[in-house]
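I have placed the structure first, in the form of structure tokens, so that the comments after it can refer back to it.
Every protein chain but one is kept in place in this view of the complex.
For chain A:
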Amino acid sequence: MTDSKYFTTNKKGEIFELKAELNNEKKEKRKEAVKKVIAAMTVGKDVSSLFPDVVNCMQTDNLELKKLVYLYLMNYAKSQPDMAIMAVNSFVKDCEDPNPLIRALAVRTMGCIRVDKITEYLCEPLRKCLKDEDPYVRKTAAVCVAKLHDINAQMVEDQGFLDSLRDLIADSNPMVVANAVAALSEISESHPNSNLLDLNPQNINKLLTALNECTEWGQIFILDCLSNYNPKDEREAQSICERVTPRLSHANSAVVLSAVKVLMKFLELLPKESDYYNTLLKKLSPPLVTLLSGEPEVQYVALRNINLIVQKRPEILKQEIKVFFVKYNDPIYVKLEKLDIMIRLASQANIAQVLAELKEYATEVDVDFVRKAVRAIGRCAIKVEQSAERCVSTLLDLIQTKVNYVVQEAIVVIRDIFRKYPNKYESIIATLCENLDSLDEPDARAAMIWIVGEYAERIDNADELLESFLEGFHDESTQVQLTLLTAIVKLFLKKPSETQEETHTYTHTNISPSFDSDNPDLRDRGYIYWRLLSTDPVTAKEVVLSEKPLISEETDLIEPTLLDELICHIGSLASVYHKPPNAFVEGSHGIHRKHLPIQHGSIDTGESPVSAGPAAPIEQAQSVIPSQGDLLGDLLNLDLGPPVNVPQQSSMQMGAVDLLGGGLDSLVTVCMFIFLYLLSLFPQIWLPAVKAKGLEISGTFSRRQGQMYMDMTFTNKALQHMTDFAIQFNKNSFGVIPTTPLPIHTPLMPSQSIEVSLPLNTIGPVMKMDPLNNLQVAVKNNIDVFYFSGLIPLNIFFVEDGKMERQVFLATWKDIPNENELQYQIKECHLNADTVSGKLQNDNIYTIAKRNVEGQDMLYQSLKLTNGIWILAELRIQPGNPNYTVKHPRLSL
């Protein structure tokens, strides 16, 4: 019997014919007709008009036909809610059927019909099924609770289904336990603060017992759930690990990865010197290697995870570098990931092998792969000092091949090698210069220019080389222009001309092209150099030729707090994307971010009544500071090309002075965002010590990796120590509340200060404030309660997913009534459209479309606030006319 014939009907009047067949007297005919309907549904035809006829076929004892009708119902019930009621009786009857398969089928299907009226009728049958004598029915009912919760959470709580679900964790059947765990885990994700799963040692024990007996999928649910548990001490952690390790030998790679996740998390709690800790580390390595002999897709997931694991605990796989060698017919996505891990594992012991491999890869066909291989050789040189010489000679060999992209990539990495080992490999500069003409990518051009500028005193014709670039100055990318500017200044300082006059001409002819650039960064840099050179060449020399800080050995490292969070998500999509879940899952800003457990004892000092659980995050001050530096660097574009080499502190001041100096007017008006930045960069004193009996609080707000933070410094200026800190916010316009209690656990001693970073979210109560971004805060300690208020910079509310789909944007833009529209001008802004959109993007304001109408650039921007309000804007930029017109309607969805 073949079913493919059902796919082939596409006559006119098909629906009419089907209707007749569905009402045929013969059972067989009706079944045939339903099959045709399902086939039509699959290919996307609308067969919803047949609803009553199909539902009529439901009353049958033919299970196959029944299943088909159910499938149809699940698809169309939502569009025909009134008629769907017709099916309820049949469902309720089936839930009483003596055959457990039919009872389960009914309860499973009912849960998939998202019609309110049907859901009401579902409650009673579901309650019975949760206590059914047959485990097959119970395991289906457990999942059904999750379905119902998705439709109507309140009803599930009111009806007490959550308690029944919790009871199922103690069920005698392992599969029922596994499904109950899966359902509870999902439900508890939408209730971040409730302790739904109630993970206590007794329940954990039940889960571990079920783990040995249930299906492979059930084991995954249980392991994923276990990974959220925080053992109370190292003994408990160890005993759980002991019972989880056998899973590492499972044939299903997802079971293995989930087990690895549990072990990686609990390793944090074990004392490093213990034997068990080391045994466990040894046990982790073989299963990870075995994952690489699976199918390519699983290999890819495994490699993305291994990338995280080697960053967190390099010791696990340090002996295994050979398994990451690329095979000729690996799919490209596997090759690229393997290459990444090879570099991370490269060390003095294995560098010879690694280099030989990389050289081999550099001759492959795939351009991306070859480029990455060349880059990898450079990274080896920087990472393993002993190998630098061999790497450089390998790179030179590759340059000799004259393959365009290989040459360019090689020059980029050689620049980094020069940075790391100054004054060591200049002999090769001549070879590099031979390839000057073939460089057509900005990265490579910039790298070459940097090299010429940096070693200007040793290159005889450095001036000629640079001049050749200068000719096309205006056609170069910003990156090349900036580098070129710096290189010219370096050249000048290193080979000074004889007279003052010459200086002037030199600077004027060479630096002046930057003065009429549209790009403020470039123009400003030009002006800065020009002023420096014309007023105080000695200082100029100190600034421009100052010693550069060393570049770090490891590149592309994931930021430690993010890495820790990703370790908690091993095996999941987050670990594949290397992004926290809230960066790609909708409506998840209320979700708890996961943290690695913190070893006890280290925080048990002193009484800390405010901290609720052991998992309260303690952000290290260290990780906070560089991110601020980055922001500033980003803002002034210092990260592009080689840095201008001014010490961090003075660069900040310089930026600020220039801003106020007025010479750089455009920067001031870059849509006030810089002001917002500065607001968030420079801490303000919110609560002066005189007002708060000696407690001073200063702070800022910021947004990092999609999470809002309130970064505060508490200083005790009184003579007694302070304890028992707590913080509370008044209702405010955006519903901002702290996600965790104030993480101050130790008493604050006199004249001591402490920095805390308080994660915020926006699920609190909302009340409109004036001004809109005002936030009133109360802080309590053992002395008194103090109140203060601060302004939250608006840009921390702009969420990462503020990029609207083009079509949606277009449709909504049209729908907005004219009276909602505001229009105003931004004066004296000399940026071009691309730079504007780049800058705005940093603040999560996205450019949806750009078009050019009558010589004017129109930018269409969208941004989304944490409370789901979308703001759309149209920016009109006329070249030559430094005034921007902003037209922006607002709307709330």
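Keep this in mind: a residue touches a chain if its C-beta (ideal position, glycine included) is under 8 Å from a C-beta of that chain, and two chains touch if they have at least 3 such contacts; residues count from 1.
By our rule, contacts and distances are computed from a predicted model.
**Student:** Given the choices "AP-2 complex subunit mu-1", "Histidine-containing phosphotransfer protein", "Mitotic spindle assembly checkpoint protein MAD2A" or "Cell division cycle-associated protein 4-like", state the protein name listed in UniProt for the chain not shown.
**Tutor:** Looking only at the record, the undisplayed chain corresponds to "AP-2 complex subunit mu-1".
**Student:** Would you indicate which residue among A:15, A:123, A:153 or A:323 is in contact with the undisplayed chain?
**Tutor:** Touches the omitted chain: A:323.
**Student:** Could you tell which one of A:136, A:276 or A:473 touches the chain left off the display?
**Tutor:** A:136
**Student:** Using the touch rule from the top, list residues of chain A that touch the missing partner.
**Tutor:** Chain A touches the missing chain through residues 2-4, 6-7, 35, 38-39, 42-44, 61-64, 67-68, 70-71, 75, 98-101, 108, 111-112, 114, 134-137, 139-140, 143-144, 146-147, 150, 173-176, 179, 182, 186, 212-213, 215-217, 220-221, 224, 243, 245-247, 249-254, 256-258, 286-287, 289-290, 293, 295-298, 300-302, 322-323, 325, 327-329, 332-333, 336, 353, 356-357, 360, 363-365, 368, 401-403, 569, 571-577, 581, 584-586, 801, 805.
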